[in-house]
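Have a look at the structure below before the remarks.
Heads up, one of the protein chains got dropped from this complex, but the rest are sitting where they should.
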Amino acid sequence: MNVKVLYFAQLADLAHKTEETLELEDPSAEALYNKLKSDYSFPHTFTQLQVAINHQLSAHKTPLEDGDQIAFLPPMTGG
Amino acid sequence: MNVKVLYFAQLADLAHKTEETLELEDPSAEALYNKLKSDYSFPHTFTQLQVAINHQLSAHKTPLEDGDQIAFLPPMTGG
Amino acid sequence: MKFELTENVIEPSKLREQMLSLSAGAYCSYEGWVRDHNKGKTVSELHYSCYPELAPSVAGAILAEAKEKFKIKDAAIVHRSGTLQIGEIAVWIGVTADHRDATFSASRYIIDNVKFRLPVWKKETYKDSKSSWIENHICG
Partner (left out) sequence: MKFELTENVIEPSKLREQMLSLSAGAYCSYEGWVRDHNKGKTVSELHYSCYPELAPSVAGAILAEAKEKFKIKDAAIVHRSGTLQIGEIAVWIGVTADHRDATFSASRYIIDNVKFRLPVWKKETYKDSKSSWIENHICG
């Protein structure tokens, strides 16, 4: 299945991109993040991040489906 | 001695004036207020009011002196 | 730190400008507005009687206390006097600080104390033309 990953803030800087589409076999968001963390040297552990799927905050264990857009969100620092 | 009494808010309405100068023998602010309360039907007891002498908040027991300006202040309701 | 008692319409954008600071990170302002109703009665206008010779020292004390209690940079109080129409600003408070916590705490401290200590008295006039001096504070 194909999943689009969205990158924000520090993660976009480290990945040098704001989004990319990846082909996955494992529907686990955690497995996907750990691969990206290794590829791009993301500093956060999976549990430090929030997960948004299709622009909605989602449980970390939600399985990914074909066509999903997923974002891993570092701790927010607005305001 | 002569004392100028300043009236505000409800007290000015009831006294039909904003100030007047009175000749006193007794230097007690309480005695003065009780006379005014009786003359003008002021609703408050002396202890319900704050006392300002010469534009400064003062203790209720402060004796009046010749030339003083005194005001009896109902509970404030600004804001 | 500034206090003003004014017969003129309060202009919050001008007052806010006076608070601007490149070293402050947080700004909180509070306004009390003249409402069209109180305790089930329709209010048509409001009148504030005040004691202008006493008010500045009381306001100055409140501002100094706020500055001592909370880590703020600046604070200001402007209160109307005279006759006010519905929707007008009765009182304006502004506070700046490094951080938000102090701005909220100080604004709250200042408005609470203004209501109970500033020598100002409110008279409401109702739709039926009757009017009355407010006896006890309806916190607003």
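Which chain is which? They are A, B and C, in the order written, and residues in each are numbered from 1.
Everything that follows uses one rule, which is that a residue touches a chain if its C-beta (ideal position, glycine included) is under 8 Å from a C-beta of that chain, and two chains touch if they have at least 3 such contacts.
The model shown is predicted, which means the values in this text are computed figures rather than measured ones.
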item	value
Chain not shown, its touching partners among those shown	A, C
Among A:Met1, A:Leu22 or A:Leu57, residue touching the chain not depicted	A:Leu57
In chain C, positions touching the absent partner	12-13, 16, 20-37, 86-87, 98-101, 103-104, 107-108, 111, 138-140
Positions on chain A where the hidden chain makes contact	6, 8-10, 12-13, 52, 55-57, 71, 73-79
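One rule holds for everything that comes next: only the chains that are shown with their structure count from here on.
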item	value
Chain A-chain C separation of Cα centroids, rounded to whole Å	49
Whole-Å gap separating chain A and chain B, where each centre is the average of the chain's CA atoms	73
Where chain B and chain C are represented by their mean Cα positions, the distance between them in whole Å	26
